[in-house]
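Every protein chain but one is kept in place in this view of the complex.
== chain A ==
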């Protein structure tokens, strides 16, 4: 096991994306099944395809700074995921990058600001707010937990703070179960959308798990 990271370089972020791709591929059936209950049963396949394309793009090119890397990632996802998840995740990575012009590494405070900018992009693109049974219901508690753990006098190190964020995302994912969807295709089910985990919240929790593992220096990190 490598040492835990204190700031993220482009190669660390690339490692996060590679780990995300692996985790999404491992969970492809589970995500498809969640989507079958309230959507059209392809969220796992779409995310697996999109992140495989991201890994191909990472293999082909070196990136000088974080905005350049994130622009490539965002545009690749927009072009390859399809449906609503492509624009949503694509916008997330594009905004994450443009919020840190010229940056070559992100410490905890930069990462928080970058993630908040990315999630702002998701809110704007999806015209959704927390509580509508979407991926935002995982992003919002993850960011809050990460912020709480990474700021103040008794702030944790980056690895522990990201771990807290990942736990927040998991709790947010589970908390989508009793919600009624009011955005996206699931909204047409009305009350019948209650009782199912939102697939977008589930894929968001996997991205946080991958980030936590990467920052902790576990498998898949560079």
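Note that in this section a residue touches a chain if its C-beta (ideal position, glycine included) is under 8 Å from a C-beta of that chain, and two chains touch if they have at least 3 such contacts; residues count from 1.
Throughout what follows, contacts and distances are computed from a predicted model.
Novice: Unshown chain, UniProt name, "Dihydroxyacetone kinase", "CbtB-domain containing protein", "ABC transporter ATP-binding protein" or "Peptide/nickel transport system permease protein"?
Specialist: Per the UniProt record, that chain is "Dihydroxyacetone kinase".
Novice: Quick one: which of A:90, A:118, A:141 or A:172 touches the chain that's been left out?
Specialist: A:90
Novice: Would you indicate which residue among A:20, A:80 or A:176 is in contact with the undisplayed chain?
Specialist: With A:20, A:80 or A:176 as choices, the missing chain is touched by A:80.
Novice: I'm checking contacts with the chain that's been left out. Which of A:71, A:116 or A:183 qualifies?
Specialist: A:183
Novice: Go through chain A and note every residue touching the omitted chain.
Specialist: 40-42, 46, 78-84, 86-88, 90-91, 125-126, 180, 182-185, 187-190, 192
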